[in-house]
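All protein chains of the complex are present and in place, except for one that has been dropped.
Read from first to last, the chains carry the letters A, B and C; within each, the first residue is number 1.
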Amino acid sequence: MSLLQDLVIASRTCAEHGVIDAYGHVSVRSETSPERYWMARAVAPELITEADLLEFDLDSNRIQDGGPAAYNERYIHGEIYKARPDVHAIVHNHSHAVVPFSCTGCRLRPIFHLAAFIGEGIPTWDIRDAQRGSDMLVRNSQLGQSLAQKLGSHPAALMRGHGSVVVGASLAIAVGRTIYLDHNAKMQLQAMQMQALQSPGQLDEVVYLDDAEVEALSWQAYVRSWDLWRTQWLPRLAAEAAQPQITSS
Amino acid sequence: MSLLQDLVIASRTCAEHGVIDAYGHVSVRSETSPERYWMARAVAPELITEADLLEFDLDSNRIQDGGPAAYNERYIHGEIYKARPDVHAIVHNHSHAVVPFSCTGCRLRPIFHLAAFIGEGIPTWDIRDAQRGSDMLVRNSQLGQSLAQKLGSHPAALMRGHGSVVVGASLAIAVGRTIYLDHNAKMQLQAMQMQALQSPGQLDEVVYLDDAEVEALSWQAYVRSWDLWRTQWLPRLAAEAAQPQITSS
Amino acid sequence: MSLLQDLVIASRTCAEHGVIDAYGHVSVRSETSPERYWMARAVAPELITEADLLEFDLDSNRIQDGGPAAYNERYIHGEIYKARPDVHAIVHNHSHAVVPFSCTGCRLRPIFHLAAFIGEGIPTWDIRDAQRGSDMLVRNSQLGQSLAQKLGSHPAALMRGHGSVVVGASLAIAVGRTIYLDHNAKMQLQAMQMQALQSPGQLDEVVYLDDAEVEALSWQAYVRSWDLWRTQWLPRLAAEAAQPQITSS
Partner (left out) sequence: MSLLQDLVIASRTCAEHGVIDAYGHVSVRSETSPERYWMARAVAPELITEADLLEFDLDSNRIQDGGPAAYNERYIHGEIYKARPDVHAIVHNHSHAVVPFSCTGCRLRPIFHLAAFIGEGIPTWDIRDAQRGSDMLVRNSQLGQSLAQKLGSHPAALMRGHGSVVVGASLAIAVGRTIYLDHNAKMQLQAMQMQALQSPGQLDEVVYLDDAEVEALSWQAYVRSWDLWRTQWLPRLAAEAAQPQITSS
């Protein structure tokens, strides 16, 4: 039950739930050196093993010289860890259900109890506000800082036309929030459609969790789901390790 | 073909059909002691084996002292068994298609013959009516009683922003109703969208099952689907039992 | 490559594509006795093997006395074979995407070339027109005749609040039409939604296949997809046959 094994499981779990595909990444702050974090080399999350994990400082420089290429967007992670001492794990994901919220005037609101954290506010970061004509990637510290600033003290921030970044005090929380953000987005769109059919122009009548409920649910740490994912992945990772041909170039 | 084996199969089947994930739970009334019911310890339904099952009285106290933690929300089950002698199985689920019906003015109606029971009425329970500022969970007998009262003599009740509780005279019925409630919700939303496109403002022209059809279908016990699920799960459970590493912490 | 093996493959394929679940059934006219047809005993299609197949006359009486129970709705099949000498295979399915078309004023139209047959017309049968207060099932010859009459010379008929019946000159055609009817229904709903967003009130501007295109595509016999399904199912059926425990009660 090591931190690096958990980082592998977090990556695989996000991929299996469809919130990241070949792109997107998960990181975790070092337990021994809080000024460092771990993240995989530039490889699809579905393929990550412990051997793919690299250590970075909070400027997103690699601790060990040489070796395989790192993700271009590692600055998302370094700059958030710098700005948010309470954050110990970060998921940068591409949930398809969430992207439409990032490019419309439509705000994510908590409709499902397991996504109550949305009530703490999910700002949207548009990279255009930091750099016009970019290739949409958070390729340097300045862009990472801009995103971290938009995130502020919130549990997540949408990235326009791209995805979102979700943070937490543990891998379980960051992954759980990522998956239920996706589920909430789907349910909220359906509820809005339904409400508009039932009572045109009365979109505000959808009943979301209220502030007191959001506050009362701040304890949610996704312990039972994390236990499920670990229990499912441990034997699969062991079986993969016994099949040496399943390795990426 | 024991009751406890069937409870395992019911839990796995609900998880496989996506109506419960790490959360949600299934229970069954004891065959020998109608003042008792069986439910798993606090573990994800996908992982449940017979060894995880615990016995409770109708106040949701455990019959055997000690052992692993129980679900916080077991009061849903105990209070409904107390109020409804006809109920022998209960599914508390989080179907994503059903949640939007719980927080909009849109009523579930029977559009598909295998979900005819919806015509018996599906009330919506809002926990706010019993407790303001809750964490949405049915954590005690009072909340369980409030939910059971809203359920009344109906086959199911929606829980606002949370999911639903579905009851039946057998595990087959409770599970079958849960799955077809989910399917009906999806079809009903599509029919409403279609009708609004075709004839704006004429939402009432969707043709639902009428009361006589609902009554004529009250025999539905989901025998064939239950036979399918048991037939599919028995060899899988046997294979799992032969792989001791697949166990939850 | 026997007819009965093909009937097993047709049943499994429909189940795997989600157009039938525990309910729904596929039949095929006898090659040697055109006044007879084959269909499984009352079991979920996912479980069917050749040992489950029964022979019926066109009044849907069993040729062999005794044995396991037959589907209550076998009259759908018998009455259509009686009325339609050109039909050699029938799928009664519960496609979720198709049901909403059966209970709204919205007509299925051919939007995708592999579902061109929809242009030949898909009438909707409401069992209420034959029997009020039914349990929605085609339980006898009279109801089967009513449905067959509504089907007329068309390739399929919707059954309100229930599903549809799809016919063809071969199992490949009946199964292929069933699956692409489902796909077309999904695409058509999306196209209607899109058109309404783009040009409110201009629903007629969706471009469907025209009559000449429908006619030009009447050769479609789904040969390549049938070859795919057979190729995929043959080794799976062989593997199942080697695992005697996977049998239904």
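Here is the rule we go by: contacts are C-beta pairs under 8 Å (C-beta built on N, C-alpha and C of every residue); 3 or more make two chains touch, one makes a residue touch a chain.
Every value quoted in this text rests on a predicted model; they were computed, and no experiment measured them.
Colleague: So there's a chain missing from this view; which of the remaining chains does it actually touch?
Modeller: A, C
Colleague: From the listed residues C:N61, C:S153 or C:Q190, report the one that touches the chain absent from this view.
Modeller: Considering all chains, including the one not shown, the answer is C:Q190.
Colleague: Considering the complete complex, identify which of A:T104, A:S153 or A:S218 is in touch with the unshown chain.
Modeller: A:T104
Colleague: Write the list of chain A residues that the hidden chain touches.
Modeller: Against the left-out chain, chain A lists 21-23, 42-44, 46-47, 94, 96-97, 99-101, 103-106, 126, 128, 132-137, 160-162, 189, 192-193, 196, 203, 243, 245-249.
Colleague: Using the touch rule from the top, list residues of chain C that touch the missing partner.
Modeller: Where chain C meets the chain not shown: residues 110-114, 116, 183, 186-187, 190-191, 193-195, 197-199, 202, 205-210, 212-213, 215-217, 219, 222, 224-225, 227-228, 230-232, 234-235, 238.
FYI, only the chains that are shown with their structure count from here on.
Colleague: So with touch defined the way it is at the top, what topology do the chains form here? Options are line, ring, star, complete, other.
Modeller: Contact map by chain: line.
Colleague: Specify the chain with the shortest distance from its C-alpha centroid to the centroid of every protein C-alpha atom present.
Modeller: The most central chain here turns out to be B.
Colleague: Rounded to the nearest 5 degrees, what is the angle of the rotation that puts chain A onto chain B, matching CA atoms?
Modeller: Between chain A and chain B, the superposition angle is 90 degrees.
Colleague: Return the chain whose centre of C-alpha atoms lies at maximal distance from the corresponding centre of chain C.
Modeller: Looking at centroid distances, A is the chain farthest away.
Colleague: Roughly how many whole angstrom separate the Cα centroids of chain A and chain B?
Modeller: 31
Colleague: Taking the mean of the C-alpha atoms as each chain's centre, how many Å separate chain A from chain C?
Modeller: 43
Colleague: By residue number and range, which residues of chain A touch two or more other chains?
Modeller: In chain A, no residue touches two or more other chains.
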